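Here the complex is missing one protein chain, while the rest keep their positions.
Residue numbering begins at 1 within each chain, and the chains themselves are lettered A and B in the order written.
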């Protein structure tokens, strides 16, 4: 009886411990800071911050144009695609520029990237607004990140790429844009091949562990085309990806709601 | 009594949670996919895939020779050495070529690499066969990967290096070849010194966190020589490695059966 109880508990615990890194418990209540630099937090251990008057020595150290007196900062342990797509909406909606997109090798032991995105503005209110918009968008852009204990898949779509997609992926401004990520990388190759066979799209870039990523275990394909073609390619690849990643573990799950 | 029970359970759980990443529970039943691209799965969260007719735009994006109409793909979250040695047997046994070996920084939070290996073939049956052979070989090549919660050790040997060892490590084709890995890297340095003192072998390469690895916390020495010398060097280094890694945690363990 005691042994049975131990076993039952072990099962429950292992289930929790094995849950993918991105599948975090919903934050019961968001924590706040009284610092003026603090904007908010979001999915993927994302944090949003602003600096109203960047010190000149930091402008130089970061190699930023001094005309951007204020910067907005969006950083995350887990995820780059969701944050970049969210930042893309933020630049459309505000008077800011994307100054830098840097990708750490992270995801807290997962197979992918963390991210650091810098918005530039002349007024701190604009920088703050951009960060607020981006944090809010994360709820949507995490929708087609599907993970299990063995890896993750990501599908992103925008009908009209803007400056964050251009900075990060060289996407043509104003055109429909999509990206697929498969981890482990082997799965990403099949997704890439699926995308180009599924619809008439143009490949923009192909990244792999040794080239174009920060040594993540991912293959990433970015592409553009007609809105319908980009979406069709993503939907087809998503079906293939969920099937393949599922052979290595549990059913891959999204933390929010798929949007494509 | 209740407190004792909690304590007992905590002990059990911590034991499980602390188990090294490579020491996965044996997959009770392998999962399958009905996709024609799927070949199988293996140790280290390895997945084997094929593409029968690679799309030309993917050939270009991956920078592959178009004469290889079909590719076989072996990818893994945990391990590079075991997969490369397994691929080496696969190219010996099949009509395929090794087109690429890429190493991610991975092992799911461990100190080492994940891997992505591409086989090229003119016929998909050959690509599939290569991936099948490699997946099967993993059972053996994981034999001398020994891990505890603080790091891992790896010892690999082949009597006759083939094209995967050449591609990944610059090993001379047809000669006896060995490699040692120590993680954390400090241990690998002592292993490297032990190898060259234990037997008459020729150093091929030395890799460390900042040079020759994907920023893993490993030192890797590769070497060739007479079959007996290579094996003697590996056996001596294994003894030293198990002793040193054991000072940082539990007794390092193999997930399968040591073969050297």
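The rule is simple: contacts are C-beta pairs under 8 Å (C-beta built on N, C-alpha and C of every residue); 3 or more make two chains touch, one makes a residue touch a chain.
Only a predicted model underlies this, so the values are computations on that prediction, with no experimental measurement involved.
Taking the complete complex into account, A:102 is the one of A:102, A:139 or A:202 that touches the chain left out.
Considering the complete assembly, chain B touches the hidden chain via residues 2, 5-6, 9-10, 13-14, 17, 105, 108-111, 150-151, 184-187, 189-190, 192-193, 196-197, 203, 205-206, 208-211, 213-219, 221, 240, 243-244, 246-249. Seen across the whole complex, the unshown chain contacts chain A at 5, 8-9, 12-13, 16-17, 30-35, 37-38, 41, 45, 47-49, 51, 54-55, 57-58, 60-62, 71, 73-77, 102-106, 108-109, 114, 116, 118, 214-215.
Note that in this section only the chains that are shown with their structure count from here on.
One finds 29 Å separating the Cα centroids of chain A and chain B.
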